[in-house]
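Excluded from the complex is one protein chain; the other protein chains are retained at their positions.
Up next is chain A:
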Amino acid sequence: MSTQIRVLLAKVGLDGHDRGVKVVARTLRDAGMDVVYSGLHRTPEEVVTAAVQEDVDILGVSLLSGVQMTVFPKIFALLKEHKVEDMIVVAGGVMPDEDVIELKRMGVAEVLLQDTPPQHIIDTLTGLVKARGDR
C-alpha cells in the first residue's frame, strides 16, 4: 500500500509572515498529504530536530530574508549528524537565480520560488518522493 506523504513546513529567520506557508500547507493537505507546521522564527536546529522526530519525507524550508546561504549548509550538517541524510530538502521563498544554482549544488532537491503554481508544487513533491522509493 502507498503511505501518505509527510511534509514538514518551517519558516526560518526573522521575517514575520507565514501567510504564504499556510497557503502551501492547505494546498498540500488538499492533495492528501500530512503537513506538520512548526511555526515562525525557527532555527535550523529546531527545524531539523522536528523533521527527524516527525520522520517526514520532505523538509520544506521557507525563507524570505536572504539568509539561505548560511541556513542550508547548517541544515545539511545537522541532518547528517542526526543520521537522516536521506531526507529530501526543498527550499521556498524569494532568491536570485545564482542562489538557486548554489543551493541545488549543496543538495537542495528543488527550489520553489514564490508564486509557483499549486499544482506544480504538488507534482514536484510527489515526484521527489516517488523517485526516492520506499524507506
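Assume a residue touches a chain if its C-beta (ideal position, glycine included) is under 8 Å from a C-beta of that chain, and two chains touch if they have at least 3 such contacts; residues count from 1.
Just so it is clear, contacts and distances are computed from a predicted model.
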Worksheet item: Between "DNA-binding protein", "assimilatory sulfite reductase (ferredoxin)", "LAO/AO transport system kinase" or "Quinol oxidase subunit 1", which matches the UniProt record of the unshown chain?
Response: "LAO/AO transport system kinase"
Response to the item:
Touching the hidden chain, out of A:29, A:104 or A:130, is A:29
Worksheet item: Which residue among A:19, A:105 or A:135 touches the omitted chain?
Response: A:135
Practice prompt. Considering the whole complex rather than only what is displayed, give the residues of chain A touching the chain that is not shown.
Written response: 1, 3-4, 6, 25-26, 28-39, 42, 45-46, 49-50, 52-55, 82-86, 107, 132-135
